[in-house]
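What follows is a single structure, and I will ask about it in a moment.
Only one protein chain is missing from this complex, and each of the others stays in its spot.
Naming follows writing order (A and B), and every chain is counted from residue 1.
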Amino acid sequence: MITIGSLVIFGIVLLPVYIAVIAAFIGKPRQPKFAALIYGSALALTIVALVGIWIFGTIVSLIIP
Amino acid sequence: MSSYKVTTDKILQPILHTSKIFLVSAAVLLSLMAVGAYAYLTQLTQGLIVTGLRDWGVGGGIPWGAYISTFVWYVGIAHGGIAISASIRIMKLDEYKPLARMAELLTILSLAGALITIIVDSGRPDRVFNFVVYYLETVGDSPLIWDFTVVLAYFVLSAIYLGMTMREDVIKLMSRLPSKYKILYRTVTFGHKEGEKEKVEQIAWWLALSLVILMALLSGGVIPWIFGLMPSQAGWFGAIQGPYFLTGALTTAVAGVIVVASIAVKVFHWEDLIPEKVFKHLSKMLLILTVIYLWFILHEHITAQYAGPTAEKAISDALLYGSLSTIFLPVLAILILSVIFLAIQTLRKAFSMKATLVLSIILLLTFWVKRLLIVMPSLLYPRLTLYPVGSYTPTWVEYTIIIATVSFVALAYMIFMKIFPIMEIKEGEQR
Partner (left out) sequence: MFPVTRRNFIRRVAAVGAGLMVVKLGSSLMSGMRGREWDLLLKPGSALAATSAGSPTPKYAYVVDVGTCIGCRKCVGACKEENGTPEGIFWMDLLYPSDADYKYLPRPCMHCDNPPCTKVCPVNARYKRPEGFVLTDFKRCIGCRYCQVACPYGVNYFNWKNPRSSQAPSSSSSSLAEYRDNDGRLTAGGGHYTGVIEKCTWCIHRIEKGKPVPACVEICPVKALHFGDLNDPNSEVSQIISKNKYFRLLEELGTEPRVFYTGGYPPKLNRKTEK
């Protein structure tokens, strides 16, 4: 949905992130494999964090009445 | 050659030697965390009734209090890392290089503290993953989801930044690092090739630049928007929240860096690796930021007092001379006295590391109270005056859990220092 929020977040606030990622891949020295390693681990860390939240939620659901 | 060995010895000291101070501190921090865990268990089983929070309006309380303030406080402190790193890389202020990794570590752990605190505040933490499940439905409109997005991005990118800039040092010191942590060192240096350093610098420069902008749009954007976009609460709504929060964040960030760096220097005798003039410059930054923060407090109250709408004025009145003045006026006094102290210290060129450390700790605590003074008053004094003025006192549960999160951040910090070198060895060589 195109709202003020999604425009500001994905169009303005996260813009520096896109630029950093692109700069890593096309900037000199050209080492796209290394850039992929770095930002690939960023993606992996994000997934680990989200899975961690899920695991935490599941554990809590056993405790909460 | 020998000075290189001496400085690398010094940097390796926390890793190679475990002192009594470490063991005693770890024991204390672990006990505080245990008490906090017990408090959280109480909260899970009995519900949030064990806190001092209550419904606003007819309920006479406030639903957001100590936990939300702590969350905002942590995100503020988290900006220290990128502020220092950006100063080094983008503005080429090389004198801060020895502080870089310490500051970045503070960022990552403060953000972890923020994430923990916000989950603690939730009434149904077992459903927190719903943030992810319904993300596409809510990202367009909910400031909390914007918050979640940007804080997660900031956390991940800061962690990657720290890990990437650490590779070279771990490779150089590999022969002297303890073999029991080998798997951790291998993970950080995964895929390491000779000559990758140039690329690391290039990626780090752009990443530092993007994190600086992200920081301003997080602490001066998404976080204050949680409050500033709400017309429902007088005192919250308004454009000033953006720059107001950002200034507060940067002040606590610099104070946080001063605290961790001066403690590390004291404990490991790193005076020659991180010279006093670095701390002098940090305290000047602290002075300027505190002055700017006082200026924003001036804005807030002159706007409400001059000809402000009654709902806004009621809140300003409560802070300046009403029921909340017993909290607000001491906070204001501490901020003003800090400015005077830091100004005298700068003008008379008489710098005291100890006094600056103590002042930074006091400022961190004062800003925690100030964050609470943003969340509380608007909810205590509802715009709909058909409701009574509320009241709020945090309970032992809230205090112990918050202290436990701080203990967790401190302990994680100490453990990191036990495994990885906290300073770049190349810079450590230089005096």
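Here is the rule we go by: a residue touches a chain if its C-beta (ideal position, glycine included) is under 8 Å from a C-beta of that chain, and two chains touch if they have at least 3 such contacts.
This structure is a prediction, so every number in the text was calculated from the model and none was measured.
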Notebook entry, point to check: Considering the whole complex, which of B:Tyr134, B:Trp295 or B:Trp396 touches the chain not shown?
Noted result: B:Tyr134
Check: Among B:Pro63, B:Pro98, B:Gly221 or B:Pro421, which one is in touch with the chain left out?
Finding: B:Pro63
Item checked: Contact with the hidden chain (one of B:Ala78, B:Ala311 or B:Leu372) -> B:Ala311
Check: Mind pulling the subunit B residues that touch the left-out chain?
Finding: 46-49, 53-59, 63-64, 121-125, 127-128, 130-131, 133-134, 136-138, 141-145, 148, 226, 230-233, 310-311, 314, 317-318, 321-323, 379, 381-387, 389
Item checked: Touching residues (missing chain, whole complex) on subunit A -> 1, 64-65
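Going forward, only the chains that are shown with their structure count from here on.
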Margin query: Can you work out the whole-Å distance between the CA centroids of subunit A and subunit B?
Written below: 21
Next item on the list: Spell out the residues on subunit B that touch subunit A in their complex, using ranges where they run on.
Entry: 41, 44-45, 119, 124-129, 131-132, 139-143, 146, 149-150, 152-153, 155-157, 159-160, 163-164, 190-191, 193, 196, 198-199, 202-203, 206-207, 209-211, 213-214, 217-218, 221-222
Check: Residues of subunit A touching subunit B in their complex?
Finding: 1-3, 5-6, 8-9, 12-17, 19-20, 23-24, 27-29, 31, 34-35, 37-39, 41-42, 45-46, 49-50, 53-54, 56-58, 60-61, 63-65
